[in-house]
Every structure is written in C-alpha cells, then in structure tokens.
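Structure record follows, encoded as structure tokens.
Other chains of the complex are left out, but the ones given are in their true place.
Read from first to last, the chains carry the letters A, B and C; within each, the first residue is number 1.
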Amino acid sequence: MSDKLSILETFTNAYPENNYRITHTNSEFTSVCPKTGHPDFATMILEYIPDQLCVELKSLKLYFQSYRNDGIFYESVTNKILEDLVTACKPRYMKMTAEFGVRGGISSVIEAEYLNPEFENSLDIF
Amino acid sequence: MSDKLSILETFTNAYPENNYRITHTNSEFTSVCPKTGHPDFATMILEYIPDQLCVELKSLKLYFQSYRNDGIFYESVTNKILEDLVTACKPRYMKMTAEFGVRGGISSVIEAEYLNPEFENSLDIF
Amino acid sequence: MSDKLSILETFTNAYPENNYRITHTNSEFTSVCPKTGHPDFATMILEYIPDQLCVELKSLKLYFQSYRNDGIFYESVTNKILEDLVTACKPRYMKMTAEFGVRGGISSVIEAEYLNPEFENSLDIF
C-alpha cells in the first residue's frame, strides 16, 4: 500500500487568505474485508479547510479506486485515508467519514478528524 | 445474564493517537417485555471514541442477539449494554441509543452516555 | 408447528355483501434462519377480501409471534402463513408479503396470493 500516496495530486489554493471548506462525497467506495474476503462498500466523505494546497478531484477518484482489491478493516481504511490526504494537502483542518453498508444486520460509520495545530485558534468562524 | 460480557471480543486500536468516532447501528434488536411477555423491538446505535480497544463487529452482533429471549425493561437494557461495552472496550467516550417501536401509541428512545474521566479535557474537537 | 393454526381467531364479517379489502402490516416479525441459526427480521403485510370471516387482530399478533424461535426459510414462512390464514378465514382473496432485512448485502421480498375460485369473477372492481 506504500505507493498509494503518489496517486494523489494537488493544486495551489488560490484563496489561502480565506478559511473555506471543501467537501467531496464518493458514494462508490469498495474494499475487501481481510477476515472474510467479502467486499465492503462505503460512502466516503472528505471535508477539509485547505491551506496552500487543494486535492485534485480526478486523482482523488483514482486514489479511492486503488483500495478496490485491498483487504483492510473499516477503522484502518478511514484513518489511513485521512493520513494520506493530510500528508498530501497539509490542510488547516480535515475530516474523513466512512459510512459502511449493513453486515450481519449492523451498519457502521467511522469519523476521523485532523486539526493542524498551527491553525487551532484561527478556524473559529466555522 | 452474567456471562453476556464474555461474548464481546475486542481488537487493538491501531490509531490510538487519534480521537476518532465509531458508530455501529443494529436495526434488528429484540428482547421481551418482563411485564407482558410480549417481544420488544429496537434499533440500537452504539457510538464511541476508542482508546486502546475496538469492539469486534461479529461479537457485537452475537452480544445483541443474546438478549432475544431475555425479559428486560427499556431503560435497563440500554444502561446494561452501555455498562458491558464500557467494561469490554474501556473507551474514551461511549453512547448507547435505543429506539423502541410503538407500544400503546407511544414510541420510546433511551440515550445513555459514558465519558472516561481521564479524557474529559482532550475530546473537544468532536 | 402443527398447532399454530389454533392461535388464529376469527369474527363474523358484518358486511359480506361488499368486496372490501383489509390490510394488516406487522413490522415486528422475527424467526430464525434454519441454516445459520441467526435471527431473521421482516415486515409482514397481510391483505385480504373477507368472505364470512375476518381475522381477529390480537390473535393475528400472537400468531405472528409464535414464529419467534422457529427455524424456517423465507419462502416457506410466507407460504405457510398464507395457508394458515386462508384455512382460518376462507377469504375471497388473500395476499401475504414478507419484506426481509439485508443479509450478505441482499434484502428479499416474498409475495404469495390466494384467489378463492368461487369469487374469481366477482372481484373485478378492485
């Protein structure tokens, strides 16, 4: 999984003087359960406040698709994607929400956040 | 009911440096009303911020199923399940919400929370 | 399962000169999968045009509850319930619809009908 990060491309944020929020929702995420080998399906919601970089949309789609045949747990895939996107974009704030379908009568949501310590006190209007 | 706790299995949280939230929703919970003997039906929503342990999903399903033929009141089953899951997972924060179907024209929701005193001041970004 | 039929009670239809339709929807049906031993959950919808008898509502509830710990397949439980209710009510027309929850990413609906041959040509206004 080490070269997934290289799929992500960024472009320069043209409005860095503003704390604005970007949300990309992908309802077509799939990976594989490492325990049962059965596919998992999720809606992935990425929210962030960019600093100098924004994630390029097509590369984000390819990055999500790269998990298609990977065996990875709910909690891990959500945190791993957050880590990669934080590394790629160095945002002021970022949140990943993964909403997984029903398994054994139970649906699951994982939500992980990142707050850039440098901007902790300047994001308050959101 | 004493051995229900042993049904719950946990696994090590791979991202303990993060305060992230996990929500498991089971819309297929049933127990028995201790007063009338009639079955009760509920949607059970477990939200938590893990510390070192996460609850294993299949064991959670079996744990919920173990109440199927138990006679237990709305308020008790919600608090009892919260207690067991806190004991098993030792989370930073946990909430159980039980949404019961209509009885005598009245539907009921019970919500109980647990906040680990050790983490009281470090959960604020949620 | 042979004595389930005796749970059902009926009362005399006070308006037999009319072809009118009765629909009872029970969203709290549960039985057990005979293969896995796991509980199944369904919404059961009974529609019928009574002839001389109507099914008594409380006995219908008890009849549905009697399947709680029976191991029985989707297709069988739907047809079996239709059979029992036709035997008990001798209706002009009857339909059972069973809407089962998600298993392995798949939800299922079973619909079975009965048309009393004696009334085949007199139900056309519905």
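Following the convention adopted for this analysis, a contact is a pair of C-beta atoms (placed from the backbone, for glycine too) under 8 Å apart; a residue touches a chain by one contact, two chains touch by 3 or more.
Computed from a predicted structure; not experimentally measured.
Each protein chain is a copy of one sequence, and the assembly as a whole in this entry counts 10 such copies (shown in place: 3).
Operating definition for what follows: only the chains that are shown with their structure count from here on.
At the interface between chain A and chain B, under half of the residue numbers appear on both sides, which makes the contact a different-residue one.
Chain centroids computed from C-alpha atoms place B closest to the centre of all protein C-alpha atoms shown. Mean C-alpha position of chain A lies 47 Å from that of chain C.
Under the contact definition stated at the top, the residues of chain C that touch 2 or more other chains are 38, 41, 101. Residues 27-28, 30, 38-39, 41, 65, 68-69, 101 of chain B are the ones touching chain C in the complex. Those residues of chain C lying in contact with chain A across their complex are 38, 41, 101-102, 104-105. Contact residues on chain A toward chain B in their complex (touch as defined above): 74-76, 78-79, 103-113, 115.
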